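Here the structure comes first, spelled out in structure tokens, and everything after it is commentary.
For this view, one protein chain was removed and the others were kept in their places.
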Amino acid sequence: MTSEYSMQVLAQLLVSGIAVGMIYGVIAFGYQLTFATSKTLNFGQGEALMLGSLVGLSVVTITGYWIMLPIVLAFGMIQGAVVERLGVRQAIKTKSEAGWIMATIALGIIFKNLAENIWGRDALKFPSPLPEAPLSFMGVNVLPMEVVIVFGALAMMLLVEVFNRRSIYGKAVVATANDRDAAGLMGINTSLVITFSYALSSMTAAFAGVLVAPVTLTGASMGGALGLKAFAVAIIGGLSSGMGVVVGGLILGITETLTGYYLSTGYKDVPGLVLLLLVLSLKPSGLFGSATIKKV
Amino acid sequence: MSVLVATTALAQPIKVGLTGPFTGGSASMGVSMRDGVKLAVGEINKAGGIMGRQIALVERDDEAKNEIGVQIAQELINKEQVVATLGFINTGVALASQRFYQEAEIPVLNNVATGTAITGQFKAPNYIFRTAANDLIQSAMIANEAIKRQGFKAPAILADSTNYGQLGREDLVRALTGLGVKTVAEEKFNIGDTDMTAQLLRAKQAGADVILTYAIGPELAQIANGMAKLGWKVPMIGSWTLSMATFIDNAGANGEGAMMPQTFIQTGNTAKRKVFIESYQAAYKVDRIPSPVSAAQGYDSVFLLKAAIEQAKSTDGAKIRAALENLQTKVDGVVTVYDRPYSPADHEAISNNIPVFGVVKGGRVVVAHEDDIAGDKAVRVKPKN
Partner (left out) sequence: MKRIAVLAGIAAALVFPFVVTSPYYLHLVVVIAIFSIVTLGLDIVFGYTGEVSLGHAALFGVGAYTAGVLAFQFEIGFWLAIPAAIVVALAFGALLALPALRVTGPYLAMVTLAFGTIVAILINEMTFLTNGPLGISLQKPMFVDLRTWLPFLELSRPRMRDIAFYYVVAASFGLVLLVVNRLLASRYGRAFEALRDSPIASDCMGVSVYRHKVLAFVMSAGFAGFAGVLFAYSEQYIAPNNFSFELSIQFLLAVTMGGRKSRVGPVLGAAIVVYLPNLLADIDQFRAVAGGVAAIAVLAGGWRMLRVPEERLRTAVPVVLCIGFFVFSLMLQKITDYKLTVFGLMILFMVYYLPEGIWGFVKAGLARLMPSPPAAVARGDDAHVWSATAPVVAEGRALLEVQTITMQFGGLKALDSVQLTVMPGTIHGLIGPNGSGKSTMMNVLTGIYTPTSGAVVFEGHEIQGRTPSDIAGTGIARTFQNVQLFGELSLLENIMVGLNHVYRGTVGDVALATPRARREEQAARLRAASLLRFVGLEALAHEEARNLPYGKQRLLEIARALALDPKLLLLDEPAAGLTAPDIRELIDIIRKIRDHGITLILIEHHMDVVMTLSDTVTVLDFGQKIAEGVPAAVQADPKVIAAYLGGSHAEAA
């Protein structure tokens, strides 16, 4: 093979890696939102993604693509608030470590089972709003939808970040994240802030769900694998960093495709995970996580 | 316990175990199989049952998990005391669980799982039977179709990393070697993988002219879609799972032309098949059977069991096994006419002449080569044992 061809292959692998990485990244983003306010994670994040995508699938046939989006966003917010009220709030109240883990896992199991019964057990096709023929650019092919995923994910994360920084909610989040008790004393309704962060987190997941579904397929079991990969991405990037997930996602996505091609498709997932272990042994709170100064 | 209502209160119902994944990723096969079995049981019970006794199914969801399969086996054998068990979709679950049936001398009819090792796990007297086309048959057919019939020279194998995919891959490699052909690439992927770029690029780089697959629906669809994305199109030929709705629907136009061995295709080309398809459609309110092969094999497995029990005039496991190995009556099933399908040495009801190639066309699986089912080949029967 000529070197030009192998450059082309490399470019193609990078492009695919970026697309996959952004899918992971946009899901991972949701983990950070709740961790910031309550130091808890929604282990059912993958299921939030799945529900958003399946609701979107049901709605899109009635309303068309663009009207479906706000409906899915609203649904995501409600779903997130439900998760927080039913699962997390009680655990935070009793300061039970295991409680929120179990509760979010339990809700994830319930959502998945309900989805199996409502939408069936099979993977389903999500209609693409864009043509499905690939775009070709100097011999590198990319689906229009992949481009939309990359920019859509970036745009959404940027919007949420701006919202977090500019709005009064964002300030309340920062206050709650720094010291929940003190924020409470300052008159911030911290439990509302936490509920809202869950709503926001599931909203991003639901949005991610409809965004990625034309490429990944949808269905009751779509959440599991993606949710776990996204968890790895959130940890690589650092749970306390907003945009760390973008870098984390790109690292994992690109490592996967490059390993798959140049080494072996069987061991495709291993180098990414080894990289994760390396990152954590050097930077215990992720690449962009701020190491908190121990206060005694 | 959970027993279908027995209409004849006089005789004890005959308990038959029914197990497969009814939740999770391979559930569409499990549910189709289950529904096929229930359809047959309904028909038999309505007609008076077996020797005047009703069949009572004991359904258990194994979730495609080996350890749950093992527990279910114990439960069905020791607690429910079934006379036989139908089912197994996943080769791993079958391999893990069926030793308990073997020890308890209770026959198992594998009606979907295809791993070649399944019927060879134990020496005679062997209680493990099958009504599906095993991987050996399928891989030989795939290799034959690709190399001999269509003349491809550089096959690449894409298989998932589960035991289904990997055992199938091994059989496929052996079949190809038998034809003097070497694979140019053998690639893996995981369940739930959404991007096949690396695998496909490796196959393309190696100069593959056909892709042979051993995987299940969603990932197969990702392969077809991935090829379209890369602007690289070679034919796909693979195991029977290419007929899964999850492949056909999700690959759409990209999946057209994919070919796979089928024991049953949803075309009512005989009266028996027509009736079966129509009653399935009516009973479960669907147009297209989610997995027609699973449904048909499940349906037939009940009638094979019925014939064996009637011949044995007993529900004793050893006697049923002996009857299955020496069935005197012909069983007219939807897949084939079973004429002495088993012998003590041969527990495969499907021989390599029975399946035909299906091809995805217009979103449905149709017969690939019409002359395969022309005339008296409409019902293909296993050569006598």
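Some notes on this structure:
A and B are the chain letters, set down in written order, and residue numbers restart from 1 in every chain.
Methods note: a residue touches a chain if its C-beta (ideal position, glycine included) is under 8 Å from a C-beta of that chain, and two chains touch if they have at least 3 such contacts.
The shown structure was predicted, so the numbers you read here are calculated from the model rather than taken from an experiment.
Contact with the omitted chain, checked across A:P144, A:G170, A:G184 or A:G266, is made by A:G266. Checked against the full complex, the one of A:A98, A:M138 or A:I168 touching the unshown chain is A:A98. The chain that is not drawn here is touched, among residues B:T162, B:Q199, B:T246 or B:S291, by B:T162. Only one residue from B:M51, B:V70, B:A206 or B:V379 touches the chain missing from this view: B:V70. By the touch definition given at the top, subunit A reaches the unshown chain through residues 35, 39, 41, 86-87, 90-91, 94, 96-99, 101-103, 105-110, 112-114, 116-117, 228, 231-232, 235, 239, 266-267, 269-270, 273-274, 276-277, 280-281, 284-286, 293-296.
Listed by residue number, the positions of subunit B touching the unshown chain are 1-2, 22-23, 59-61, 63, 65-68, 70-72, 74-75, 77-79, 92, 95-96, 99, 103, 117, 121, 161-163, 165-167.
Here is the rule we go by: only the chains that are shown with their structure count from here on.
Taking the mean of the C-alpha atoms as each chain's centre, subunit A and subunit B sit 37 Å apart. On the subunit A side of its complex with subunit B, the touching residues are 1, 9, 12-13, 16, 19-20, 23, 113, 116, 120-125, 132-134, 136, 141-143, 212, 215-217, 219, 221-222, 224-226, 256-261, 265-266, 268-269. Residue ranges on subunit B touching subunit A, taken from their complex, read 23-25, 27-28, 31, 161, 187-195, 197-199, 201-202, 205, 217-218, 221-222, 228-231, 245-246, 249-250, 252, 290.
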